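Complex shown without one protein chain; remaining protein chains in place.
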Amino acid sequence: MALIEIENLSVTFTAKGRPVRAVKGVSLAVEQGESYGLVGESGSGKSTILRAICGLAPVSGGTIRIGGQPLPSPRGADFSRRVQMVFQDPYASLHPRHTIDRTLSEPLAIHGIGNTDQRVTQALKDVGLPPNFRFRFPHQLSGGQRQRVAIARALMLEPSILLLDEPTSALDASVQAETLNLLNRLCAERGLTFLMVSHDLAVIDHMCDRILVMQHGQAVEELPREALAKAEMKTDYARSLFAASADRMLDA
Amino acid sequence: MTTLVDWLRDPSPTSRRQARLGQSYLAWLRLKRNHLAMIGLAIVALLVIVAALAPWITPHDPITQNLRERLQPPLTAGHILGTDDFGRDILSRLIMGSRITLFIIALVAVTAPVFGLLVGTVAGYFGGWTDEILMRITDIFLAFPKLILALALVAVLGPGMENAVLAIAITSWPPYARVARAETLTVRNSDYIAAVRLQGASAARIIWGHIMPMCIPSVIIRVTLDMAGVILIAAGLGFLGLGVQPPMPEWGAMISAGRKYLFEQWWVATMPGMAIFIVSLGFNLLGDGLRDVLDPRNSGK
Partner (left out) sequence: MTLLSVENLRVTFDTEAGVVEAVRGVSFSLGRERLGIVGESGSGKTQTGRSVLRLIRPPGRIEADRMNFDGIDLIKASERDMRALRGPRIAMVMQDPKYSLNPVMRVGQQLMEGLRRRDGMGKKEAHAKAIEALAAVQIRDPERVMDAWPHELSGGMGQRVMIAMMLIPNPDLLIADEPTSALDVTVQAEVLSILDNLVRTRGMGLIFISHDLRLVSRFCDRVLVMFKGKVVEELPARDLMKAQHPYTQGLLNCLPRIGGPREPLPALDRNADWAR
């Protein structure tokens, strides 16, 4: 049985009184310990799937199961301790008036977990930030450092599933490399399951074991990692997406 | 001194308190560059000091009448600002009156904005029916002219300082609710609120700990800018005899008493008028300066 099972998921927003279907009947399954990638262009609905899992988007049809159990609505405390998310823009995902310390200790306070001091310092260490960053404000940090804080925050509750919404697309290439390395290290150390969204095929290829190509809210094609490198896609859209990223090939 | 400044400017503070004080210090540095705001701050500080020391610095008793010395012009010996129609020293009455003014301001400042903030953030965060109901109530209050509503309330409750404060507070919370709601709407869909929701935080926790801190700067700015209006309404109620009762030296009531002599003994009404003007100006200047420092839109970087 897969850890995350999504069956026939539909998400419908209401914009200006008209329904807009952002996700149309997408199904996927992610095994325990696997890294699964959702790739597509803007408006393909890939980020909306992550938000739907978190209960942050209006699900209009289908089911989402984690560990075989359908998710309750609202999601509840158990869900928070199993699933956490890292957002795209590190400039928007940290509270501008809270210190790093407050941001990291908030989840502990919510769930009544003690030993705050030690856990916060350890979390900073785990993501490779110096301990004297603890009482800084987000505006005193660079984009890459902020994203490390966001990763640390997501790991405070020791979840088994991490949802990654374009975690490096707002970062410089070199900072992206460091952040991806950090995520891979944490994944190996803690046996995390990743569900990652990106528009960058090379990033997805580097991180994920299986890939789902999406377009206009629909699943186009699912590919194992090996098939991507060998360009063995069956649909035209996946092929055109691949062609546009040709300069990211190993031998380019 | 330098060690204190170094401690405040330390880029890597070692406690929450140091971090917060450091941020306040930076805000203070920014405010200090704005000369007009510093003038405003000086006026407000002066008001507070005078009110605190009032009983000890009044040259004469502000209440005892002395009919032999009535309507003395300014700069007479012993009465720098002259005397009123009961022979009371105007300067002493102004100094004592500063206590009443400050009391009204302080009471309004701690009640109306807090209530408005609560209504606005709750309405903005929950949206839907909650928003609809709370904001329609706010609209009803906003639809009445402030002074008229305050008059009606005082007429029902009876004249007096406490009722005047109550009336002013009830009439001045709706704008704060509007400001707080607008701010909440821009904040509530942000990623950092989504992140804390995802951590399982309750609505109360999110509103109190995450949304309110974002709304407070705009509300504080609004409060300082509104204080001039509060002083004027209090004075207006006093002028109409519905606020503080004689012989208490409230500034509005003093103007009202001086009205009869406006052409011959101009100073009786003018001096309290000047006091109201200066204090209102002080709050407005300070509010303008605070807007530049606190506005969340330009403190991002």
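To keep things simple, chains are lettered A and B as they appear, and every chain counts its residues starting from 1.
Going forward, a residue touches a chain if its C-beta (ideal position, glycine included) is under 8 Å from a C-beta of that chain, and two chains touch if they have at least 3 such contacts.
Since we're looking at a predicted model, the values are computed, not measured.
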Residue touching the undisplayed chain, where the options are A:Ile64, A:Ile110, A:Leu201 or A:Met214: A:Leu201
Residues of subunit A in contact with the chain not shown: 41-42, 143, 172-178, 180-181, 184-185, 199-203, 205-207, 228-230, 240-242, 244-245, 247-250, 252
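The rule is simple: only the chains that are shown with their structure count from here on.
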For subunit A paired with subunit B, centre-to-centre distance based on mean C-alpha positions, whole Å: 47
Subunit B partner contacts - residues on subunit A that touch it in the complex: 51, 54, 56, 75-77, 79-81, 83-85, 87-89, 92-99, 101-102, 106-107, 110-111, 130, 132-133, 135-137, 139-140, 150, 153, 156-157
Subunit B residues touching subunit A - in the complex, by the definition given at the top: 11-16, 18-20, 23, 190-192, 194-202, 205, 209-210, 213-214, 296, 299-301
